[in-house]
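With one protein chain removed, the remaining protein chains of the complex are shown where they sit.
== subunit A ==
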Amino acid sequence: MSAVTDIPEAPRAARRPQIGNPALRWLRTNLFSSIPNGILTVVLLALLAKGIFSFAQWGLANAVWLTPANDSSACRAVRGVGACWAIIPEKYRFILFGTYPFDEQWRPALSVVLFIALYFLSTRRALWRRELAYLWIGALALISVLMWGGVFGLSFVSQDRWGGLPVTLILATFGLAFGFPLGILVALGRRSKLPAIRSLSVLYVELIRGVPLVSLLFMASVMFPLFMPSGFNIDKLLRAQIAIILFAGAYLAEVIRGGLQAVPRGQYEAADALGLSYWRKHRLIVLPQAIRHVIPPLVNTFIAFFKDTSLVLIIGIFDLLTTAKTAIIDPAWQQFSVEVYIFVAAIYFMFCFAMSRYSRSLEAHTASR
């Protein structure tokens, strides 16, 4: 007994004496831990101060915030030294909603609110049930009614007049809503034991991932009419939407395949032992686990994909970026594109930042389990 207690206690790590003001101590450990570090901090602070100062001078102190409608003379007076934020109140309706009839713009605005509510509800873990799918179908149907109209006393608005933020959200959301099931099918196909199905899936994924989205969009805008029987033509927006769905399908398939690979073999074997059919096995056992594994990379793919919808600018579809670029064609405001780009960048940033925060909280949640 005594032999055990004789073993000297392991020396505790000597605790540094905690002297001085905690704020100073924090500065010491985090900013001035060594001489090179101290120099670095001072240099960075100087650069940061200079950057913030010149930005504040341009963006706040010398900026023009409001002008009388359609009059950019005040802005042109401060050109080069101050920002012209007045272009935003002047043009925001066009940037956000494009050429949608002015008096009906509450409809796209409401659609945007619906989209955001839909995204928000989809992030709630408690709502991850079958009902969520019905909610999606219902909301997307409601948004279609709002945007198109033609029923319930709403006037019909054809989709070549749609524009701005709702178009960006439509392209991204419908792209995901259809691309996701497609991605699941292709991922399963790529892991299938049937050689013909496997090679078709591989071909699809590699072809799409091997080329830039721009070329797919060109294909949708230029080649699609060639592919269809003469006389049959579908709208440009829908063609771009199809290209985006095909694009999303290939990328999502690769992410989901990663998840499928992470499901232990025993799970497949257990499902087989229960005598479940292929589809029931995947629907009930494999996919729920696989998708749970890859939620963070899935959200990252969503972010990448949301940003990529801006590429439709190249084939002339009026999404948020295109309306912004078009808004500054107006000769009176032509010189103030930087302000407009900052405004639009802030909108994109808010969506993507929210998603990336969410992805990080999910990762933390999975890691803590």
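The rule we apply is simple: contacts are C-beta pairs under 8 Å (C-beta built on N, C-alpha and C of every residue); 3 or more make two chains touch, one makes a residue touch a chain; residues count from 1.
The working rule: contacts and distances are computed from a predicted model.
Asker: What is the missing chain called in its UniProt entry, if the choices are "Amino acid ABC transporter membrane protein 1 (PAAT family)", "Citrate lyase acyl carrier protein", "Thiol:disulfide interchange protein DsbE" or "Sarcosine oxidase subunit delta"?
Answerer: The record for the missing subunit names the protein "Amino acid ABC transporter membrane protein 1 (PAAT family)".
Asker: With the full complex in mind, choose from A:Leu31, A:Ala74, A:Leu154 or A:Ile242 the residue touching the hidden chain.
Answerer: A:Leu31
Asker: For a quick check of understanding: of A:Trp58, A:Tyr119, A:Tyr268 or A:Tyr341, which residue touches the chain that isn't displayed?
Answerer: Spelled out, the listed residue whose C-beta touches the missing chain is A:Tyr341.
Asker: Please give every residue of subunit A in contact with the chain that is not shown.
Answerer: So the residues of subunit A touching the unseen chain are 30-31, 33, 37, 40-41, 44-45, 48, 193-197, 200, 207, 209-215, 218-219, 222-223, 225-230, 303, 307-308, 310-311, 313-314, 321, 325, 335, 337-338, 341, 344-345, 348-349, 352-353, 356.
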